[in-house]
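Questions regarding the structure given below will be posed in turn.
Only one protein chain is missing; all other protein chains are in place.
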Amino acid sequence: MTSTTSKAAAAPAALNDETILSVRDLRTHFYTRDGVVRAVDGVTFDLARGETLCIVGESGCGKSVTALSILGLIPPKAGKIVGGSIRFDGTELTTESESTMRRIRGNRISMIFQEPMTSLNPVLTVGEQISESLRIHQRLDRRAAWDRAIEMLALVRIADPKRRAGEYPHQLSGGMRQRVMIAMALACNPQVLVADEPTTALDVTIQAQILNLMLELKDRLGTAIILITHDLGVVAETAQRVIVMYAGRMVEEAPVAELLSHPKHPYTRGLIGSIPRRKPGAPRGRTRGRLQEISGLVPSLREAIPGCAFAPRCGFATARCTTEQPPFEAHGPRHYAACWEVARVEAKSLSEPVGSEA
Amino acid sequence: MATMTAGPTAATARSPAKGALTWARRNKTIVGGTLILLALVVIAVLAPWLAGDPLQFEPTNRLKRPSETFWFGTDQFGRDVYSRVVYGTRISLIIGLCVAVLATFIGLVVGVLCGFYKTVDTILMRLMDGMMAIPAILLAIALITLMKASLFIVIIAISIPEIPRVARLVRSVVLSVRGRPYIEAAISSGTRNWRIMVRHILPNTVAPLIVQATYVCASAILTEAGLSFLGAGTPPEIPSWGNVISLGRTFFQIAPWIIFFPGLCLAITVLAINLVGDGLRDTLDPRISRRM
Partner (left out) sequence: MSSAEVVLRVRDLKKHFPVHRGVLSRVVAHVQAVDGVSFEIRRGETLCLVGESGCGKSTVARSITRLEEPTAGSIELNGVDITALGSEALRAQRREMQMVFQDPYSSLNPRLSAGDIVGEPLTNFALAQGAELERRIAALFEHVGLRPEAVHKYPHEFSGGQRQRLGIARALAVNPSLIIADEPVSALDVSVQAQVLNLLIDLQEQFELAYLFVSHDLAVVEHIGHRVAVMYLGRIVELADNADLFGAPLHPYTEALLAAAPSLETGARRERIILQGDVPSPMNPPSGCRFHTRCPFALPECKQTDPPLLEVAPGHHVACLRRPVGGDGAPLTTA
């Protein structure tokens, strides 16, 4: 397998004081009865202190596995990190022991999951759950940890935190549970917060509350956030920088406004085009017209993909695309894309379809 | 696909023969149990050729020890225990099979009706609960004393106490399947009730029913032996294992072989059926999957 990681080469000494997390050519494989699944197949990025980075892609693109790999939460029998490195604040996480990982996890890197109900323990009160991690990681005594838990609940704007701390998860609404998860994740002042689809299970009005809360707390506490989502709307509202993933690989990376206005990879274009939305400036109301489709299916990750993973669905694909993997390289300031045909893609207007029938 | 590098569990079968072999290796209990049962069936079918007359009295050969002429010895009437045990296999297997089929069928009908119609459910399930509160053997004895003992009556009497368990199982499957969206989809696309039952619900009951039927079968064979032992089962002239044991119990101290051989056969048969049942449960029930 030839793998080009020219981004690592193009931006070699990006590591500076500002970088808190640095992922290089990460590869995570899962072993199933039918063979090896290359869930993450060469992911490289840096995260600066206090930055919000969004990883976006459709189901099965490897975005969640990337998050689990960073936290060392890949189930040991089912899969493992087979290559690359994850450096967190000077420590290499891929070779770290489980006990060290346990000290880092929930303390210096924490995670919020999509479904708060399943990640909260139903038989412990929320106050106990928040104070537990404080007692383990910060060595606070029972009293201090409990006080801090109530403080955290107030910080995530749960009304009447003293009473709520004594309640069980099932007594809270979905939005409140997610606030508790955030309180738990931020209790130890982590440097990195990984949020995997934190608002997908919530209603829009609650989603708006939670996203605003996360960004506000980020500004206040200086936590860097990796936000994993499938929703480009959430990306547009929260991210500073965006990575687009497809079939376990990165296809594009750019600052958010740049990515949404000048996407360079056909997949990103298709993703943006397939969202039902008004053209800027158009009157509101039934947009009608056809949405852009990306025809075809996501490729099986069980087989090695020699060229560009998107080639079979791409209207710009050439013979080279199916045989040679395009390098992930700069096509503008801080704008990277893995595509051989960027020039041709850019020449087309945004509204033109990217499907292979085009 | 075939060029895939092998992971730790890439033991995918390539040919049907190899596939069958892998399956057999993973399901030793089913294979073992089935082999024993097949042997028993062969013995039952070939009984007239394998053994002599099980009813023939030979007053000169009473209570003989196992020997070359009488492999399992003789009883107090000089009847060959070996022949009686071989013919007894027939009775036990017939009873096990008939009860399994009968109880499963009636239980299925009751369970489906209960799962589908609320009014039927409240009435029939109370009745089933009541029946489950009485030990099977007591219920069977009560039923047999009401009628003249015959093989047919014994089968009926053993089947009835087994029905509630089957009905409960079917009902729970029906209730859980009923709530699935594809049933609602079938309703809203105008499917008639009976068709929903037959086409969409019943196929889901097959796997748990097969497993349950094996347990019913094993339990029926034991119940029959218990009934015969108590003298309330198959008429004494029929050489069932229970009858043989029942007659031998008075001579247990001087002629233990009369009880030992039919008892051993009973144990082996029930064990084999349960092995098959457990194996089937493991393969058919995805919730208790043994492998990751």
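Going in written order, the chains are labelled A and B, and every chain counts its residues from 1.
Note that in this section contacts are C-beta pairs under 8 Å (C-beta built on N, C-alpha and C of every residue); 3 or more make two chains touch, one makes a residue touch a chain.
Only a predicted model underlies this, so the values are computations on that prediction, with no experimental measurement involved.
Student: List the neighbours, among the chains on screen, of the chain that has been left out.
Tutor: Computed over the complete complex, the missing chain touches A, B.
Student: Based on the whole complex, identify which of B:Trp23, B:Phe57, B:Phe152 or B:Tyr182 touches the chain you can't see.
Tutor: B:Tyr182
Student: Using the document's definition of touch, tell me which of B:Pro48, B:Pro203 or B:Gly231 contacts the absent chain.
Tutor: Checking each option in B:Pro48, B:Pro203 or B:Gly231, the one touching the absent chain turns out to be B:Pro203.
Student: Which residue numbers on chain B touch the omitted chain?
Tutor: Touching the chain left out of view, chain B contributes residues 180-182, 184-193, 195, 199-200, 203-204.
Student: Since one chain isn't shown, list which residues of chain A touch it in the complete complex.
Tutor: Answer for chain A: residues 58-59, 173, 175-176, 203-209, 211-212, 215, 230-234, 236-237, 256-257, 260, 270-278, 280, 283-288, 290-295, 297 touch the chain left out.
Basically, only the chains that are shown with their structure count from here on.
Student: Approximately how many whole Å separate the CA-defined centres of chain A and chain B?
Tutor: Chain A and chain B have C-alpha centres separated by 55 Å.
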